[in-house]
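Report on the structure given below.
Apart from one protein chain that is not included, each protein chain of the complex appears where it belongs.
For chain A:
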Amino acid sequence: MGWRRLSLLLFLPLFIHACSTSHVDDSIRMGLASSPMNLDPRYATDATSERINRLLYQRLVAFDEQSMPVPDIADWRRLSPRHYRFRLNPEAGRFSHQRKLDADDVIATYRYVLDAKNASPKRSGLALIESLTKVDELTIDFKLSRADPLFPAYLTLDILPADLIADDHDFAHQPVGSGPFSFHSWPVSGKLLLVRRSDKRLFEFVEVKNPTVRVLKLLRGEIDMLQNDISPELIGYLESQSAIEIAQRHGSNFTYIGFNLRDPHTGDPRVRLAIAHALDRQAIIEHVMHGAARQAEALLPPEHWAGAPSLMAYEYDPEKAARLLNDVGYTTADPLRLVYKTSSDPYRIRLATVIQSQLKAVGIEVELRSYDWGTFFGDIKGGNFQLYSLSWVGIRTPDIFRYVFGSDSLPPTGANRGRYVSHAVDRLLRQVESADTLERQADLYHRIQKQLHQDLPYLPLWYEAQVSASNPRVSGYRLMTDGNYDGLEQVRLRQPEETSDAQIAVAH
């Protein structure tokens, strides 16, 4: 080998080093498990798109800590049970193409979604709107087909500019909103750039699918922060890194085991009760999830205005579970055999394996089957399952109970995947519809949750905590219970002297 070639090889690492990327700019980078699929809020349904769209657009209504609707850019008055008047805050935002948001934009956005020919997935949630009328530049009247005191909570649609809606603008790829961030560019599918309008700070949202690699990128400083979608082991590893700040708070995303009530085995309430007593949920939270969750007894968290904090937990009692199974007729010679379906996510599979092991201890033989999302979800919707596990993410309004447990909500018209039919719950759901105050609705929802807790169409598992990790370059990020990215409005870059010591620690 000639000296020239040898020297080339020797200098290769230096060349590589010179080529490697480093942080010289002042943008803030956030690592995402998946890219947003659609930045047009009229069509976006995936969680990442919804979270990014919250940054790009504004909406009429927000929610407080108890998930009660509160004014965002508009206040409202209930003129009659079927007539609401919304008045935009005169300080409501300006779109990034410099036009001020007004009543025309609100009306154009809602009318677009309500128009059946546009096939927006958001239409069903707004079906009770009969008409919208502009009263003046800042005031809109909503007339409803039926009374619903919870109506303001449904008005979470992101507002788009009317002039661009009329022009059939491509919001999915060139979003124009009035939110705290504006669109900068989307150079490649896995990298989205937004600008914070208050200080022109550039934010990069970088897709890093593999959680381990996301953590490594954080440690190397290629991203500044990440949120959720990492396993408890990785959180533990990050906690051991002195330069990484971990934040955690209660979440409201609800994980459960769903039962098929038309199956001869899981359709038997004694079997469901046995499974409820066979699972040591607290042990799973403590030892598998490293405390990054809290035990759930109902779909809504206890702090929700319609939540049911008084529900008693099904205590871990394997003897009682075994006894119940014996009563049904299952024995060690002829045990109960069930198929448990889950997604192909490795963490979900691990949790399913722990559940399988706990059920085995009381004599239930569980076969685990994991599928890609399309196949898994297709099976669940089609009722082709005995047990499955899923989560509800970002639930704010208690009308979900009708959608999930109403006997008129079997797929494809709703999400009653377990084919649960309860006349008591149906009656209560009908009463909710005619209840004219939120207090009355809350009372009815408590009764619904009590009934569900007794019937066990779902076995509530836990509410997963929200977790974020950031390197020393950034500070001030506040986690939200539903995992949205609103905290990015406050996040800031630390001054170099604030971070230098910690950065050295990260680099080495």
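Note that a contact is a pair of C-beta atoms (placed from the backbone, for glycine too) under 8 Å apart; a residue touches a chain by one contact, two chains touch by 3 or more; residues count from 1.
As a convention for this text, contacts and distances are computed from a predicted model.
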What protein name does the UniProt record of the undisplayed chain give, "Dipeptide transport system permease protein DppB", "ABC transporter related protein", "N-methylglutamate dehydrogenase subunit C" or "Substrate-binding domain-containing protein"? "Dipeptide transport system permease protein DppB"
Option from A:68, A:172, A:421 or A:493 whose C-beta touches the chain left out: A:172
Which residue of A:90, A:264 or A:374 touches the chain not shown here: A:374
Listed residues A:48, A:96, A:120 or A:342, member touching the removed chain: A:120
Absent-chain interface as seen on chain A, which is shown: 13, 16-17, 19-21, 37-38, 43, 45, 116-117, 119-121, 123-125, 127, 172-173, 188-191, 206-210, 212-213, 216-217, 219-220, 222, 372-375, 377-379, 381-382, 384, 403, 411-415, 507
